[in-house]
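The complex is shown incomplete by one protein chain, all other protein chains being positioned as in the whole.
Now for chain A:
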């Protein structure tokens, strides 16, 4: 395992490497006009005149316009830097404190059929009975385990992006205390919560009977997650699938979270790359002082309030070229596996830990987007 500590980041502030796609040598005159949105109207008009004078037949012109429409290249995404949304200020920090500093495993969930928020108590009883039955079946038998468990469904108020988003809700498995007289809440064995933040693209497509909560986060034993998943799948006709985060999305997260303004930084910014080589895998860990990372981001960032693909690529290229200069290793040929900042940390296997209360909604919004993308 190769570690690069923050000490090496001292000479980090340098001119960012400017990389641009230069196509000046390639000139196919008739086609260029549709690809340069910056071209002035005069240039566009003159090329149209040129077509006209060359004697393009109406059929050719029509083919050309159809060709321009169908050769659609999707524009790269622009995303908003997470800000404190208005809705979040209504959320009591104490109530959501238990969501922070915990490692959550991510799943994407298709819309729930005929789920109602008024029946939460009933669902608690049904799920509790289901889990008790499953455990007695011998599926998850552990010696000395207390089978007296309690399931609680509760609504999580304020965990939404817009008013249209459905309310988030929480499922907890608690162990009942042995002494009934004490009436104390037992230890939390497993926690899972469902939420939807800015899920407009999915909400528009489903009908009234469905509740869209595409993001599911679970913390606790894997066996419990599987059992609860089975119950939900049977009861609400939905489908869970693990949400993996690929290197492309991890680099977006790194850029977006570095862009967040923080009063004080709790943790160093750290990246982990996995180099696929036999026989043993090599991991490269690269730690940067968070203020240096923010300074680098500020030198790259242009449009206020938004993050573009070019800025993310430039940010990551700066890190790669700095590393290459010192170690002659091309990090761009390896796979980014983990990103950890003061806002949150994410692993490619779909594990996330949110550290900052202020940007909780922002982090969840991006994860919701990934979950919706996986469902569709």
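FYI, a contact is a pair of C-beta atoms (placed from the backbone, for glycine too) under 8 Å apart; a residue touches a chain by one contact, two chains touch by 3 or more; residues count from 1.
Here is the rule we use: contacts and distances are computed from a predicted model.
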Omitted chain, identified by the protein name its UniProt record gives, among "Ubiquitin-like protein ATG12", "Protein transport protein SEC23", "Centromere protein M" or "Large ribosomal subunit protein mL46": "Centromere protein M"
Of A:174, A:244 or A:267, the residue in touch with the unshown chain: A:244
Identified contact with the non-displayed chain, of A:133, A:155, A:282 or A:333: A:333
Candidate in contact with the missing chain, chosen from A:211, A:225, A:258 or A:348: A:348
Residues from chain A at the interface with the omitted partner, ascending: 21-23, 25-28, 31, 35, 71, 73-74, 76, 244-248, 251, 316, 320, 330, 332-336, 348
